[in-house]
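Below is one structure, written out as C-alpha cells, with a few remarks after it.
The complex appears here without one of its protein chains, the remainder shown in place.
What follows is chain A.
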Amino acid sequence: MRADLEIIQQWVKPGHHVLDLGCGDGTLLDFLKQERNATGFGLEINPDHITTCMNRGVSVIEQNLDTQGLDNFENNSFDIVLMTQALQAVRRPDKVLDEMLRLGDEGIVTFPNFAHWRLRWGLALSGRMPESEALPYKWYNTPNIRLCTFKDFEALCRQKGIQIKSRRVVDGQHQNSWLARFWPNLLGEIAVYRITREKK
C-alpha cells in the first residue's frame, strides 16, 4: 500500500466526513470509504479523472479552486479536508489553507519538497530548472506554479496561526524513508502534514 495513503488513513476516524481538494481519480476517497467508512466529496477539474470517480462510485464535484473557490461549502461542514499533491498547483495556496480550516476541523496536506537534495543538486550543477519523479514537468508546462520547501510551508503555517499536529515524510514513490527523518528538508521528497487552527 502507498505509504501516504496509510499515513492519511491513520488520521481519519471511522465515519468521518471528508472533502478532498483535487481528488484525482478518487483513489484516496475510495480507500477511505473502504477502510474507514468515510463519507464525503472530491473536487476535481480533470475530465478523465471525474469520469473515473463516477465509475468507481466516488462522489465527485467538478469545481475549480482557482476560479470558483469554495464559497459553496459551509463552515465546519467536514471533519477533515484533504489536499494531496495539489497545493503547489493552485494560485493562492495561502488562501486555500485558510479555506481548508474554515470547512474542516483538520486539514491534511501533501506536497513535493522543492528543497530535496536531488533538485538542489540538479539546479546547482546544470543550471536548469530541476525535474524529478514527483515533479516530472518542464518549467513552461508545469501545473506546479507555487512550489515550496518544507521550511517555507512551515513558516507560512506559523505566520497564519496554523498548528502542525504531525508531519511525516515519504519518498517520491510515497514510501516511508528512514533517511528523510533525519534531515527532512534535504532528504524528504514528499511531506504529509496534518494541520489545524491554533487554539486562541
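The rule we apply is simple: a residue touches a chain if its C-beta (ideal position, glycine included) is under 8 Å from a C-beta of that chain, and two chains touch if they have at least 3 such contacts; residues count from 1.
The criterion applied here is as follows: contacts and distances are computed from a predicted model.
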Chain not present in the shown complex, as UniProt names it (candidates "Spermidine/putrescine transport system permease protein", "Homoserine O-succinyltransferase", "Xanthine dehydrogenase family protein molybdopterin-binding subunit" or "NADH-quinone oxidoreductase subunit M"): "Homoserine O-succinyltransferase"
Residue of A:27, A:52, A:88 or A:149 touching the missing chain in the full complex: A:52
Contact with the hidden chain (one of A:73, A:114, A:153 or A:193): A:73
Residue among A:5, A:61, A:115 or A:156 that touches the chain left out of view: A:61
Positions on chain A where the hidden chain makes contact: 17, 39, 41, 47, 50-62, 72-74, 77
